[in-house]
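Of the protein chains in this complex, all but one are displayed in their positions.
Our next item is chain A:
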Amino acid sequence: MRTRIPILKLRDTLIVSIQWELDDQMALSFQEDLLNKLHSTAARGVVIDLTSIDFIDSFIAKVLGDVISMSGLMGAKVVITGIQPAVAITLIELGIRLEDVSTALDLENGLEKLERELED
């Protein structure tokens, strides 16, 4: 049994902090868990924090992109926070631009940004 990624709820926002490198299976179960949680709590925003992740491969990046579009379909906005410089460089070099994703420096900024976006 693999450990699952904890998804916390704070008012109408879900907070996910990914603390270790995801493998493919974990990424997929994370996708499922998050969407279920979104459905059960009717949260309007999600913050995914990647501060402790040093490496993202193309599959994980794709899953992240998918999660964001899926959450969008379910009416929730997603902000990704704390992408490390090295990770950003890798993503750009892989040609993954995560174009429609909002990003923020850290969790604090991310929550502020989410709040602002939900107000609009």
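Basically, contacts are C-beta pairs under 8 Å (C-beta built on N, C-alpha and C of every residue); 3 or more make two chains touch, one makes a residue touch a chain; residues count from 1.
Everything below uses one rule, namely that contacts and distances are computed from a predicted model.
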Name under which UniProt lists the unshown chain, selected from "Amidase", "Acyl carrier protein", "Iron chelate uptake ABC transporter family permease subunit" or "RsbR protein": "RsbR protein"
Residues in chain A touching the chain absent from view: 80-85, 87-89, 91-92, 97-98, 103-106, 109-110
